[in-house]
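The structure follows.
Every protein chain but one is kept in place in this view of the complex.
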Amino acid sequence: MDSHLNIMVAGEAGQGVQSVGFILAKAFARGGYHVFADQDYESRVRGGHNFFRVRVKEARVRAISEPLDILLALNEESLALRRGELATGGVAIFDGEKVGDISDSGRLFSVPLERLAEERAASKLMANTVALGSALGLVGYDFGIAEGLLCEHFGTGETGEANVRVARAGYDYVREHFEGDFDVHLGATNPSRRMLLTGNEAIALGAIAAGCKFVAAYPMTPATSIMEYLAAKAEEFGLVVMQPEDEIAAINMVIGASYAGVRAMTATSGGGFCLMVEGLGLAGMTETPIVVVEAQRPGPAIGLPTRTEQGDLEFILHAAHGEFPRAVLAPGTIEDCFWLTFQAFNLAERYQLPVILLTDHHLASSYATVDEFDLSGLAIDRGLLFEPNEAAGLEYKRHRITDSGISPRAFLGEEGVLVVTDSDEHGEDGHLIEDAETRTRMMQKRMRKLLGLQKEMAPPERDGPEGADTLLIGWGSTQGAILEAADILRGEGTSVSSLHLSELWPFPAEAVSRALGRARRSYVIENNATGQLANLIQRETGRNITGRILKYDGRPFTPARIAQEVRKEGG
Amino acid sequence: MDSHLNIMVAGEAGQGVQSVGFILAKAFARGGYHVFADQDYESRVRGGHNFFRVRVKEARVRAISEPLDILLALNEESLALRRGELATGGVAIFDGEKVGDISDSGRLFSVPLERLAEERAASKLMANTVALGSALGLVGYDFGIAEGLLCEHFGTGETGEANVRVARAGYDYVREHFEGDFDVHLGATNPSRRMLLTGNEAIALGAIAAGCKFVAAYPMTPATSIMEYLAAKAEEFGLVVMQPEDEIAAINMVIGASYAGVRAMTATSGGGFCLMVEGLGLAGMTETPIVVVEAQRPGPAIGLPTRTEQGDLEFILHAAHGEFPRAVLAPGTIEDCFWLTFQAFNLAERYQLPVILLTDHHLASSYATVDEFDLSGLAIDRGLLFEPNEAAGLEYKRHRITDSGISPRAFLGEEGVLVVTDSDEHGEDGHLIEDAETRTRMMQKRMRKLLGLQKEMAPPERDGPEGADTLLIGWGSTQGAILEAADILRGEGTSVSSLHLSELWPFPAEAVSRALGRARRSYVIENNATGQLANLIQRETGRNITGRILKYDGRPFTPARIAQEVRKEGG
Amino acid sequence: MVKLADYAGLDSAWCPGCGNFGILAALKQALVELDIEPHRVLITSGIGQAGKLPHYLRCNLFNSLHGRPVPPAIGAKIANPDLVVIAVSGDGDAYGEGGNHFVHAARRNHDITYLVHDNQVYGLTKGQASPTSDEDFITKTTPHGAPLPVNPIALAIAAGASFVARGFAGDVEHLVGLLRAGITHRGFALIDVLQPCVSFNHKNTYRWYRERVYKLEDEPDYDPADRMAAFAKAQEWGERIPTGLIYRKVRATFEEQLPALRRGSLVEQKLEPAPVARLLGEFT
Partner (left out) sequence: MVKLADYAGLDSAWCPGCGNFGILAALKQALVELDIEPHRVLITSGIGQAGKLPHYLRCNLFNSLHGRPVPPAIGAKIANPDLVVIAVSGDGDAYGEGGNHFVHAARRNHDITYLVHDNQVYGLTKGQASPTSDEDFITKTTPHGAPLPVNPIALAIAAGASFVARGFAGDVEHLVGLLRAGITHRGFALIDVLQPCVSFNHKNTYRWYRERVYKLEDEPDYDPADRMAAFAKAQEWGERIPTGLIYRKVRATFEEQLPALRRGSLVEQKLEPAPVARLLGEFT
């Protein structure tokens, strides 16, 4: 059977939960395993309760799952809060010398984390690394891999060495003292070149690959790490990343840069996006290609800043007054974050409109192993450009009316070419107009772009048998959980397939209709309270959805939870 | 037969088109007629081409209509642009001494407007008042009514007198020299107490009646005159009207004032509303009652600033990230502007949520005669308030969870009561929380308010026979044109009725479903390019709409145009 | 008599050692010394570590959006001028996202106190540059160094603020005095507080500030009514950093100039539809 392992590191902010979790995840990835890891933390810098979950498997793993094989509880609160999630056969590792009297259920194993850290490195702070070593010891993993990683992470100087020492101490302690039974034993399989990265990192890589040259963004969880990653690479890749005074400035700067001729992007969450709405309409009206990443978190307002939700779909689809075409892409996996970001820039320039990449906290900050991106198929397409020679003598008109609705773009600074555009309704030459006829033609020209765009959108991904009774439908970050839920249900004999929408607008109405047509029951699974995709499907296809499986507590779905809800609804 | 008249005053900005049109409208209103008048102007202060149309009837008149009985062309351009709209039998009045050679079709009647103005008042500028007099002369209207109005408008001093003199000169000139045939002769009927006012004025009156005490708004066409009217009455009615630095400040100030305990409102157009979106979500999360007027104009972006459109419905329904209840009211008539504004404040406070009053340029700036408002039925309902005595000893909790979802409100400054609220997700006490359970309960509490609210919404207004084959559906300012279009079609023997939605959200799904159920064909008529109400109906009722009659050139529908489109679609 | 215990609030989520603790202590102390009861106090706040402050004492609290504590403070003050209204921000909140409100609230002279926790960094979002980050300060979003910072003191003076002060979170006693003066000042009072962030600002530490700050009260010749002198003081940032009352000029507040408020607080006015009847005649 496929060996698998589910570890959680839990503690308070400042205890290094994130770095221990990350190193664990990476250690297994290096050893050839598939990994999926997610983060749960509060909106504070120190204290509180955080955890980092790592799921490890020989086969591809796409979602979190609940029963824990190992809990690394870095403080007492974490032990109390999380031990209930242990699987039968799971083990909690904690520091019995620090944690007071607890009723030992036999599944708790005390390791003197602080003492070992102090003995080996004269620093209690490294207790977390001891815990890391203990976990690896428990599964008998190849310590050498962890050693390498610790050196990469903490440097090869004294800090790195100390960390290796204390990790080793934890490792050995468990191997010597653990006498219970623990089933999971993992050895490194075939070392792999798989990457381990977050959705945000994949987006940042996608933007660099697409030749994005200008990023203006204002920090906002969970989008911030996109701009941070890009800022770190700005010098090397010749792009400018700036943090302006607010989100209004950010989107309008991006528009200006794109108008001048470079690929440009911003990234934010729902609250910041609210401030970008007027700018979005400006991009629509002036037909300026821009890419906006909106990484959702639970709203309304500040909501739960460090948690996840899919509550902004309808908002994004209709944001800004008036009507203009836009594209909305919602990657379902970390790979997709890369590919769809790349595609977003192409679509934005080819159709000269704003493209919104809609993700959420769960996707933005979770890690997964993915095959190294094959860049060979990527081609940058800047769309229809004005050829000055062709049109010699002709005056350049930025908004020339064409059958496709697409007007050739020119960049600024070319002799004999003036690029004029306006947020007022304008004529082909870009100057403002007042008459009804021009207005109508310009609206039609812009809206016509949707026809071409519609044809380019990839149909939703179906997984499972064609004629299944039950269809599970989702969008964005729930993809992995839904796929696994379908597996579970199929394993129980239910006839299930799933449909995942990642290219959401223009809406693939026909394909969705067709998929619905074959199923007897359809469930839309969403991390929100009203079933926004379900609404959209109903509006666009005129077809009813059997049920809505919703969750809006800021936490991601597990496959088990989805399967259970489907069972409850009657398969 | 019901006598009726359709006059247009046309000229450039600065020529007094608006005041001549207004005085004409008011003169007929005073004389006992029903009047509907609309304005068409460009986004400039001088020059260009403007007009003001006045439709006069003995019976109620609800919309504009195209063929003109009288065109008052204040300059040459206006004559050229507008004479084509004359009805058979219509007459254009212009100044033949100023306008060069024109081919007289026999329907043009020259009045020496400037010369008369100079002769009688030594001022060419009063040519417009001469034109006013001429129009009244042509229909043989009671000059005394106009005289009174001119004195009210221009004062009883020399300016007023001069205006009366020149109006009289125009009046007499026409009576003496006009020899063509002109059918319409209007005498004052029974002097009436009907009011003549715009949608914006009605909204402002509604806000005063509702006890609105605080208005913060940033000027934006077509909403500006609401704040201007209220500012003029602020001292008398003890309210504060302020113009802050931007729309973001405006909505957040309104939220602060309401939180402290007063009824508060802002007014803007789509562009300004974009900037209020984050604040809207804040009101949703903190459950602060606010009223926001959004007077639509054509977008995207700056669009056509002085024209009309219904392009923001879907935006308004989904504005702001995350999910929270709101109410959306879209008055169809100028009376409704008053009643629904009053109601908006009650709903906002009873359900503790943002209420959006969605109008458009056509409704905001058109005039109609309406019966004087009967205030006797108006009752201010501030909703559930905290009674300190009842709960003695209990700590006040702003967001107490209740069955209705409504928590008692307290105002600031009461001893022993602290009002705590937060844009973060919070517990009953208003302090921020992180846990999944509280989050879920709070979302449910807020969303539950929709259930009560839903029950209070008036069903859409049906007009015409119950079992009609064809159903015309509209919302907002198109109501009048649709009603008249249905009349026209019924006059031709078509079986038509109409359905008007002015209480748009929570959506009256059942009533609309029922109405649709009976009709063989249904057409949604909207001043936008995509059919946003049609989308909404489809989403909320799962029923298809036969056709969409759309217009997005910035100009309002005429009844004739709607009737024609319905005929084309096959009734 | 109001006691410190009356202001005891929830436990904080700040990092141990954070400068915010000093500000919280000073604010409570100032309110107690001024004998203002909690129910008469409204604190609005933005989003950030600073924005959490009002959760940690007992008062009316409107925790608003990032950058927006000032507009709701203004709305509430106009609605009910009897309230003592304090808006609390971080430096990003106040001078970045909320910069426009800051400038205009100052010029209109709303009668509120604006308390800005100035740690020269974005704390809650984990260490990006803020508008007051020192020039060349390196963060993840400014790997090549931050640009010239905003000078909040100079900006407030230029904008027309009627009370401009700088405090230091490491000197609670001094800060209490400034808060008392700011809260009792009629008009817009900015109190910018140098606030060490022990987690993300490793340049402007307690020690860094301590080595530089001095009190204007110790300069007998300094006259806070002198606008030019105040602007000159505002330029000082480096070896020496002035704290204390930098500028004060009493002028009419926005609220005092509102005719509608002459008949008393808006919240106390009776709401009734009938009087609108007076206006209907205008339209007939």
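Think of it as A, B and C in the order they're written, each chain with its own count starting at 1.
In this text, contacts are C-beta pairs under 8 Å (C-beta built on N, C-alpha and C of every residue); 3 or more make two chains touch, one makes a residue touch a chain.
Predicted model, so just to flag it, every value in this text is computed and none were measured.
J.: Given that one chain is not shown, what are the shown chains it touches?
T.: Missing chain, whole complex, touching shown chains: A, B, C.
J.: Among C:Arg107, C:Lys126, C:His174 or C:Lys215, which one touches the chain that has been omitted from the display?
T.: Final answer for the missing-chain contact: C:Arg107.
J.: Can you tell me which of B:Glu58, B:Glu114 or B:Glu228 touches the chain that was removed from the display?
T.: B:Glu228
J.: For a quick check of understanding: of A:Glu158, A:Glu235 or A:Glu387, which residue touches the chain that isn't displayed?
T.: Touching the chain that is not displayed is residue A:Glu235.
J.: Please pick, from A:Ala131, A:Ile248 or A:Ala519, the residue that touches the omitted chain in the full complex.
T.: Only one listed residue reaches the unshown chain, and that is A:Ile248.
J.: Kindly note down the residues of chain B that lie in touch with the hidden chain.
T.: Answer for chain B: residues 14, 42-48, 218-221, 224, 227-228, 231-232, 234-235, 241, 243, 245-246, 271, 301-302 touch the chain left out.
J.: Mind listing the chain A residues that contact the chain we can't see here?
T.: Residues 30, 193-197, 201, 205, 208-211, 213-214, 216, 233-235, 237-240, 242, 244-246, 248-264, 278-279, 282, 286, 342, 372-373, 375, 378-380, 382, 411-424, 430-432 of chain A touch the chain that is not shown.
J.: Please give every residue of chain C in contact with the chain that is not shown.
T.: 96, 99-100, 103-104, 107-109, 131, 144-145, 147-151, 154-155, 157-160, 227-228, 231-232, 234-235, 251, 254, 257-259
Just so we're on the same page, only the chains that are shown with their structure count from here on.
J.: Can you compute the centre-to-centre distance for chain A and chain B, using the mean CA position of each chain? Integer Å is fine.
T.: A distance of 44 Å separates the two centres.
J.: Residue numbers in chain C touching 2 or more other chains?
T.: 47, 63, 65
J.: Pull out every residue in chain A that's touching 2 or more other chains.
T.: Counting only residues that touch two or more other chains, chain A contributes 42-43, 48, 271, 301-302.
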